[in-house]
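One protein chain omitted, others in place.
Showing subunit A:
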Amino acid sequence: MTFSALLDSFGGANKPPKPPKSSSSSLSYREEPSQKRRRLNAAVSGILVETTNNDNDQDRSSTPPLSDNTKNPIFYKSHFNLDDAPKSSRAPSTIIHPVLGKVTISNPQLLQECSPNGSGTTQSDQNVTYQSLLSRYVRSYADVAIANSAGADREAFRRMVCSHALTHILTTRQTVLKNSARLAKRSSDDGDDIKIGRDQGFTRPKVLFILPTRNSCYDVVNYMVRLADGYDCENKQRFNEEYGPGTDKPFADTKPDDFKSFFRGNSDDMFRIGVKLTRRTVKLFSKFYHSDIILASPLGLRSVISSAAKGGGDADFLSSIEVLYLDSADALQMQNWDHVESILASMNQMPKNAHDCDFSRVRNWYLSGDAAAFRQTLVSTAFLFPEVNSLLSNHSKNYSGLIKFHDVYPGVLSPYIPQVFTKIQSTNPAHDPDARFEYFTKMVVPFWNNVGTLDKGGLLVFSSSYLDSIRLRNYFNKIGQSFGDINEYTSASDVARSRAHFSSGRYKILIYTERAHYFRRYSLKGVQNVFLYSMPGNEIYYQELVGLLRESISEGKSQLEESKVRALFTPWDALKVERIVGSAGYDEMKKDGNESVDFEFP
């Protein structure tokens, strides 16, 4: 069941008249902007009210604009107004939830709090939508990771995060301003001011968005500016110039949709920008230490942090991040996952310099170094992969716990092309490449020689790893086989030559890497056999590779009987295989024991 399906079945299809309370939270994103706008206006007016007549401390609930949206401040208070981080129980359990689908939860309380029957919501079951629950999790400052293959759903989540981030900043700022005003009043009265609210972190930035491309940043910022209705936007011109779509020529129609939507506009992956919210303006390109939100690509941020290691810059601006959003983690993986890891590692550390911080107002848990336990980490990805799982288990220290939404995969196997998946035993992920290579040289290549696959040509050898592709290249060189090689570093002319020779049959073999496919999505001609040395992470690529084969069959260049998809996988590829064969199918496959086993489809 996909996100959209869920959304339809619970939210869209039989849309019941919603009670006002849930309407603000049930986030059907078409109508959301106007609602958010209303809320933000309310928050702003709240700030103004607070600063002007700050002597009424308890009047928060009585300000009408906020009252219809009290949820967030309540969540905010309950999450942040603690002196010490409580210990969260860390026993992740995966369950199938009637509304949420398959979820992994590290803190059982999370499910209770937000369960349809829980105390949190008063509505009956059918009114609780997936979206409203998701939104509730996001706004309750729990860590949320969603794996969803539908781009539109991830887009919705991103917007949800945007509005949550803005609300968070406005709420915190409201408190800070209120306390500042109260302080100013106190000191002018010259009374004793020992009781000062602790309401801030070491540094100003509160929200960090890690985004893959300038275009995604453009979208996010535009969306937030739109939410912050009534605010002026400074440096908008410059932002449009540097981040806007420009006059790029459109992609060829042959490119798939997900590719087009991801690489549209400015797809540069080296950027960082600070956004500052003042009373009346959203200022773009503000200095990091004066920003509320930092939006950056992993590379762009890493280049600031790593120069810190050499003594140049610093990572102190990451010390007080309270909401971290990783957008399109799958795309970040294709860029350079190391950068993401290093950014996460330097999050919420003790700052090295004071940066003009008022220590008397720094929250206690910042001082005691527990900031990571209060940071909300939000991740959206098209699919889960081991790196993102490890990142979540290592860096999601949020005491509220983590909820991970799994997609349920129906499988993308082709109904009529023969597909054989061979499971290789490998006890250790580190030995995985060796086991794979050994099986390939000892079993696969001799088999090819016997059947004549190599002589026939049109063999596409796909590898998800560049290093594996190098190994294969060296191997084919050694055995004197003619082959073409397309990877992410191959020059355009070499690619063109390889493709031409492969389709003409001069090259019997073409080595192709996943990342090359990710960035280029070549439509290769003359494919008669597909060999997946390792599985693609994204199941769409599998479909596309099989599609290449299907295309040559339909063009009559290859016979269905002689064409075949063959794939190697190890137990460590579980997530990839599950996406291809489907969740149900994989349950069968993972049962088998220690031998190398072939699974034949269909």
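The rule is simple: a contact is a pair of C-beta atoms (placed from the backbone, for glycine too) under 8 Å apart; a residue touches a chain by one contact, two chains touch by 3 or more; residues count from 1.
Heads up, the rule we're going with is that contacts and distances are computed from a predicted model.
Considering only "RNA polymerase II transcription factor B subunit 3", "Protein UXT homolog isoform X1", "ER membrane protein complex subunit 2" or "Ribosomal RNA processing protein", the record for the omitted chain gives "Ribosomal RNA processing protein", by its UniProt protein name.
If you put the hidden chain back, the residue from A:L110, A:V362 or A:I509 that touches it is A:V362. Along subunit A, the points of touch with the absent chain fall at residues 192-194, 196, 350-354, 356-362, 364, 367-368.
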